[in-house]
Structures are given as structure tokens and as C-alpha cells.
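A single protein chain has been removed from this complex, and every other one stays in its place.
As written, the chain order gives the labels A, B and C, with residue 1 at the start of each chain.
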Amino acid sequence: MPNVGVLVPLVAIFGGLIWLLVRAIRGREVERRVIFMFIFVAVATPILFPITFQEHATPVVKNLFDRIENLPSGSTILMSFDFDPAMAPEVQPMANALSRHCLAREHKIVFMCLWATGQSLLNTTLEYVIRPDFPHLVDGVDFVNVGYKAGNEGVLNVIVSDFKKMFPTDVNGVPLDGVEIFDKVGSCKDFDLILTVGGGRPGPKEWVLFVGDPADVPIGAGVAAVVAPQLYPYYPRQVIGILGGIKGAAEYESELVKTHPRFENMEKPGLRMMGPQTLAHVVILAFIVIGNIAFFRGRRGKKTE
Amino acid sequence: MRQLVPLTITFCVGTLLIVSVFIPPLGDLERTFTLWFDIIAVFAFFLGGGNLLRVHINKLRRRKTDWGFSIVTLAGFSTMLAAGLFKIGNPGDIATAVDAPGSMFYTIFDSVVVPLGSTMYSLLAFFVASASYRAFRAKNREATLLLVAAFIILLGRTPFGLMLTEWVPDSFSLLQIPNLAIWIMNSPNLAGQRAIMIGIGLGVISMSLRLILGIERSYLGGDNA
Amino acid sequence: MSFHRGRTSSLASGLTARLAIFIIVIAFLVTPTSWSQADGPDPVLAGSDSALASLAPITSLVAEDNTYDNGNALRLIWVPSIDDRLIDSKIIGYRVYRLAGAGEPRAIAELPPGSNQYLDETVLRDSVYSYYISTLSERAEFPSNRTAAISPQREWINLDRGYLFLIALAIAGAVIYYVTVAKRGKKLFVRKIAGLEAIDDAVGRATEMGRPVLFIPGIHDMDDVQTLAALTILGRVSRTIADYESKIFMPVARSLVMTAGREVIKSSYQAAGRPDAYSDDMVNYITDEQFGYVAAVDGIMVREKPATVFLLGAFFAESLILAETGNSVGAIQIAGTARPAQLPFFIAACDFTLIGEELFAASAYLSGEPRQLGSLKGQDVGKVIAMVVMTVGVIALTFAEAWKIEFMQDILDRLSIIFSTN
Partner (left out) sequence: MNRSTYIVVGVVVVLFLISWILKAVSLSGEDDGYILRGFLITMSAFLTLAIFSFLYRDNPFYKFAEHLFVGVSAAFWMTQGFWSTIVGNLIPRLSAGLSGFFMVPHQPSPWNISYWIPVILGILLLMRLSAKYGWLSRWPLALIVGTTAGLNFVRYLRSDFIVQVSSTFVPLLGREPHQWQGAGAFVSQLDLSATGQLAALLTNWVIFVGVFCGIVYFFFSKEHTGVFGRASRVGIWVLMITFGASFGYTVMGRISLLVGRVTFLFRDWLELIS
């Protein structure tokens, strides 16, 4: 609930903007330092007092969310962690939200990594998200972690036709032949959905080319913001949904909380990080409007003089 | 003589490097010349560093405005130089990396250069705001396009972009602001970037030729003399 | 003179005709002749532990010279084991063995299942090698036949880059052609470039106000061609400054650029007949560190309050920091860079911006010298080539996709080969 600490700066920002707007209508310009102050307050306030804005999921995000939501319970989903610590602040929130959603819908997840560095980040998700949120779920029954295998696209080439050839055991050395999930899974074709979180190479593009297309499995991707535009040509046929950058993560978290109220109190890093972004963007947009009003009023003033 | 030798060197080196792309046995030349460049650049450090010292010592001696701050520069410079050249506090031997964690060099870098650098960088958050306020004004048709494109992209990055246009029916979904923002990035933006790059490619080719052929020699004070 | 439409097209068609001839010649040259083929029949099952299910070894292993190198690579190509295609195959990978001369085999690489080629870049010219590849299961390996002995060859000309050479030749030829045409005294038309027209006024303004001109040549070293462009422009600008008796100040981020910058300004002052007015203090090295440099330049801007700021060269994130600070002290700013990512910030915050190609053309334009202007016209031929090729490519692809016209597909394939990089 917003408290006084949030309200005061918010009132200051919006009150200030309205005041500047009134001044602009009278044709007055704004000084640089005033703009700087607004930006600082807009960024600092949500850091001190987390403010989250309700994000509406855009179709690219909603599509993936609906797919996971509508798969029958007990579907098997493959999820690959294809990123490194440098990319993690942007994409790990997506990985966490996606795993939460899948497990809440009682799907079975097979976790893997194409990047060696993905292994430890995968462990973070298992340790700090899945264990506390789903204490009753059992490793090896409700989800399996098969770990990392070297070979990049080569790995994909193999698992598209035979999963156990590349991953004979899970990360703890337990043969997959004894794991119930794999009774139904021989190759990637048998997964109901594949999720890849990353943005480098190998990443979503390789998943589409080497697995999605040949095996005709739907793929959902969570990627860093800079990579997202390159992925849109594959949407919605080859990639059924894209979470791009922190905004994508925030939209997904928002949607997740809306349909699964049990996650109301979960960590929402995406939404939290969007707080300063949204406020700052709004401030900049407001200043563009104010600038134009001041410009036109100023010009008209000159004409009539 | 003073013009001829440098012009000949530029011509020979430039031609050789262009030709080497097509002649496999010369394929290593690119790496060699890059390394040579690095070595010459290190010699230039003597000039640069010497100049830095000279400027600040002069300021100090002549008690020019702000001479006190020159002491800060000189002190910082000499401390860091000593820490780096003698690897002070380095946990390993002489072969250990100069910036090994724990060394004085690393500590100063981490607590002076890093915070100062990233704070300077973060000033951009303020300057993008002041620049958009001033520059994005509908003064004429070109400026209006600049303004509209920026506005749509910025709006598409906030939740309000979708909120404002959610009512648009699916068959016109391109007009929803988030989709429009993506379309702008993928279409006109891409086209513009590409046109700029093709121009740059030609500009560099033509300038390289002017330099190699000695037509452009203003860097030697050439055609003035 | 103006550029007649008829001449444009005749020029373009002349070039395409020449290109076509070259294409044919090169196509003949590039056609593969005979490769050294490994002898011997296909698989011989290696004897191994009979208790284990044996795997078929790979077949048709061929070692060939990697073309167009300095004799430092050999290429292996093979057909993977037939067991590799089975769903539950026991293959865990392949191991490549190499024999140097008559020596012992040494494992040089392990490859994942499904591989069918390998490039060995650790060979020496004039040495003789042969190879075999083992198919690996969990517990055993099944070697293939050995290849014929082969030694890597050096090629003197990279024919793969024939088209690259031709394109380079076409554009460079056009530039050189117009340079010579202009040298012979033919007057060439060059359109106005706003940012460059403004330079004289900007320098004059600095003189009137009694404030210095600040010249920032980007933050890259002399190995960036944008820095060179900035220095060539500096040559013209500093000449104007010397004539107007204004002051110039140029802080730089690289020691080499400092040396070169001093050389340029000194020559300009000499040429203007004012060698005494020059001083080394006009150009100062600050620091190589990107934001350290920016911090110092920002300081200089607010303290010296330059009337005119030039921001020309390779800029990165600092572009907007510098341009906004310059704007805040009321300087006229002329910017230019070939970094597409930074252009928006200059456009937003500066009075004039040289966009990409204009930065490289600036010095030629300012010189007004016929040969230099000729090179600009040569560049335009490159643009005609780009526009023609693009149009043909787009039309061919459109028809090939929409109506599956094979002839159009052929044109497209050809164009794609010519305009490919390798």
C-alpha cells in the first residue's frame, strides 16, 4: 500500500509537472536544472519505496502466458537457461516467473543449459524460487535438472531426435530411464512446449532453427531487450511468445499475479525495476509535451507582438 | 623530402594492406601492423604523459587559476603510475596480472575510476531528458517526424502505451502503440540505419583512397605548403 | 556542371557490362577441379571387443587442402556413421586422429555426434599428414580408414574474394577516374552541405565574441578512420582560425592524436603566415579513459565558455554529455560521426550534424580542390551501383517468391554470390 513516503514525491512530481504545464501555456520555458531534479526524484523515489505499476501484457507476452496457462495439467515443458551472469539481471526474472507459472499449473519441467555459465544461475532459480515456493515438489518427479552439455548447436542437433543420447542422466547422475517424466519423452518432439531464456548465441534463434522448425515444437523465448527486435520476424509462427527485457518480465509477472493471486507476495524484480523506468519515461514524455506547448505559445506570442 | 617520404610510406603501406586481403600469404600483415600500431602508440604515451605533467606543473608553478587542483591530478597520476609499474601490493610475482584483485592498482581502480566513470555515464539519464525537452519540437516537418517517432517509442516502453490503445481491434493491431513501436524499430529505423551505413562505407573507401594516393594531405600540413 | 541523367545510366550500364564479363571469367576460375581423393573402399569394420555391440565407423573420409590460405589448414569431410542416425544410437561422438609423416597417430579433436567436417588449423606447410576418425561409444572406439597422405598448399591469390576485388575495383576505379577528370580541369558540381557552410560563420562568431573554438576529435585513436576524417577537417578549420586570428583549443583522449593534431594545426598556422601565433598548448592530452576525458572536457566547456564547439570523429556514450554541456554554455555546435547509434543525440543537441558519409566528405568539400571534389563524384558512382543492385535484387526476389520464376531465382542467386562476404 502506498504510504506517505511514496505519496509525497509522487504528488511533488505530478504537481510540479502541472505547474510547469501552466507556465508553458503562458509561453515560459523550463530551466535544465528543473528537468534534472524531476528525473532524479522520478528515479530515486521508486528505489526507496518500491512502486509498481500495473503492466498490461502485450500480445507477444500474453500469447506465451496463455499457452502455459491453457496446456492441460501435467504437460511436460523443457526450459533452457542460455545466459551468463552479465545478462542475468535482465533475464533471470523471466526464468523465475516462467518456472513459477509452469509449476503452479502443475506442469513437469525439464531444466537444461546450453551455456556452461547457465548452470549456476539455474541452481539459483531452483534454490531460491522453486524450493521455497513449492516445497512439496520433488526433484526427479515434478521437475528434473539435466544440467549442461558442451556442444552448442550440436547438442540441439542431437536432442531433437534423441534426448537421452545427449543427456543419459540428470545432473546428479540418476539415469533418466528411471525418471517418470521421461517415460513419455524420447526426443524434443515429445515436449509440449520449449522455453529458452537467454539472448546470446546459442539462444532462441538456434532453438528455432535446430529444434522448433524440424521437430515442430512451439518455442517461447525470454531475451535481453537488445535482442528482442531480431526475434520478432519469427513471431507468432515459430516463436509463440517473446518476453523482451525487463519490461517483458514485468508484464509476465503482472499477468501471473493477476491469474494466480498466491504469488501476490513473491519477489517481482521485473515490476520493481520498471518502477523508476516508467516514472522517468512519463516525466520525459511530459517534458516533450510541455516543451511543445511552450514553443507554440512562445511563437504565437511573438507573432502578436 | 619532408613531404615525399611520408607520402610514400602512406602509399606503400596502404596499398600493401589492401592487396593483402586477396593474397593469403600476406594474411598475417593485418595483425602485424595492428601490433606495430599498438607499440608506436605506447611510445606516444611518453608525449601524452609528459604533456600532462608539464601542463599541471606549469599551472602549479605559475599559480594559475585552480592550481590547487593540479596537485590532485599530479598526486593521483604518480600514485597510480607507481602502483602499476611496481605492482605494489600485488598478491603474486612479477608475472601476475597488474590488476590482480588485492593489489593497490586494483583497489584504486575499483574505488576511484569505477565510481567516477559510472557516475559520469549515468549523467546521460539527465541529459536525455533535457535534450528531448529542447529538441523534440514540431518546428517543421522533419522535426515533427523526429518527435513523433521518439514519442511513440517512449510511450511503447511504458504500460500506458498499451492502455491507451487497447481498444483498437485485433485486425488493426499494428496501430496499437507497442506494436507500432516494434514496427518502427524494424522498418523505417532499419532502412535509415542501412542507408547511413552504405553511405559510410563509400565515404570511408573514398577517403582511404584520397589518403593513400596523397590527394588528401592536410594531416601533413600538405597542400597548404 | 550537372550530372546528366543519360550519363548516369550509361555509366551504370558500362559498369554492369564490365561486371558481367568479370563474373564469367571468375566463374570459370572458381569452378572446382579435382580434389585429392582418399583411396580405398568404404568401411572396414574395426575389430573390437566382440561382447559390445559394434558401431559402424564413418565412411568416405576425405582430407583436402583448405583453399585460399597460407598453407596452414586442412579440411576433413566424411559421412557420419550410419548408427548416428538411429534414435537410440550409442554414439557419443567422434575423435579425430592425425599422423604427421610416418609418426604415431595423435588425437587432435573430439566432436559431437552428427558432425561431418573438421578444419585442422594446426598444420605446417610442406609437412605430410594423414588422418583417421574413430566413432566413439561409451566404452570403445571404431576407427575409419586412413586418408591418403596430404600436405597443405599455399595459394597465392584468394579466388573466393574475386567478387570483392571486383566491387572494390569498380568503386575505387570510379573515384580515381573522376579525380583524373577533375584534374584535367573539368568543373564538377557538388551540392551544398549545410554543416560545412556554417563553419566560417561559426569561427567568425568566436572571433567576434573573443572566445575560443573547441575542437573535439572523438575518443578513438588514429587507427579509426573517423579520427583521420576529423584531423583532415581540423586542417581546414585551423586554417580559417589562423586567418581570423581566433583561438583554438583541442583536448584529446589519445597521445598519438595529440601529436598528429599539433602537426596539423602548426602547418595550418605556417600556411596562414602566422607561425608565431601557434603554440603546443593548443592541443593537450587529457586521459585515455572515456569518462575521465568527458569529465575534463565538460569542465573546460563550463570554464572557458567556447563560442564554437566541433564534435567530429568517433563518439560513443559521451556524445550527448558533451553536446548538452556545450549547448548549456551557448556554443554553436557542429557535430559529425559515422557511429549510427550516436547520430540521434547529435541531431537532437547540436546546431549542425554531419551524418555518416558527410563527415568523410567534409574535408574534400572544404578544400574546394578539383581532385578532392572529383573523389566525391566517384563515391556517387558507388551509390548508383548500390541502388541498381538493390533494385535488381528486390525485383528478382519478389518474382522468385511470388510466382516461383526460376530465371529470377537464378539472377538472385548470382547477385547473392557476388554480394557475399567471405
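Brief remarks on what is shown
The rule we apply is simple: contacts are C-beta pairs under 8 Å (C-beta built on N, C-alpha and C of every residue); 3 or more make two chains touch, one makes a residue touch a chain.
Please read these numbers as outputs of a predicted model, since none were measured by experiment.
Across the entire complex, contacts from the unshown chain go to A, B, C. Among C:Glu121, C:Glu197 or C:Glu401, the one in contact with the hidden chain is C:Glu401. Checked against the full complex, the one of A:Thr125, A:Ser254 or A:Gln277 touching the unshown chain is A:Gln277. Residue-wise, the contact with the chain that is not shown comes from C:Met222, picked out of C:Met222, C:Ile241 or C:Val309.
Not every partner is drawn; the one left out touches chain A at residues 33, 36, 39-40, 43-44, 47-48, 59, 225, 235-237, 245, 247, 273, 276-277, 280-281, 284. Where chain C meets the missing chain, the touching residues are 2-3, 164, 167-168, 171, 188-191, 193, 222-225, 228, 256, 259-260, 262-263, 285-289, 291-293, 295-296, 298-299, 302-303, 340-341, 343-345, 347-348, 355-358, 361, 365, 376-377, 379-380, 382-383, 386-387, 389-391, 393-394, 396-398, 400-403, 412, 415-416, 419-421.
Keep this in mind: only the chains that are shown with their structure count from here on.
Taken together, the touching pairs cover every possible pairing of the chains. Interface comparison, A-B versus A-C: the higher number of contacting C-beta pairs is recorded for A-B.
Chain B and chain C, compared by their mean Cα positions, are separated by 17 Å. Multi-chain contact residues of chain A (touching two or more other chains): 32. Within the complex formed with chain B, the chain A residues making contact are 30, 32, 35-36, 38-40, 43, 53-56, 58-59, 229, 232-233, 247, 277-278, 280-285, 287-288, 290-292, 295-296.
Note for the complex: chain B touches chain A at residues 125-126, 128-130, 132-134, 136-139, 147, 150-151, 154-155, 157-160, 162-163, 166, 173, 178-179, 182, 185-186. Partner chain C is touched in their complex by these residues of chain A: 32, 150-151, 154-155, 157-158, 161-162, 164-165, 186-187.
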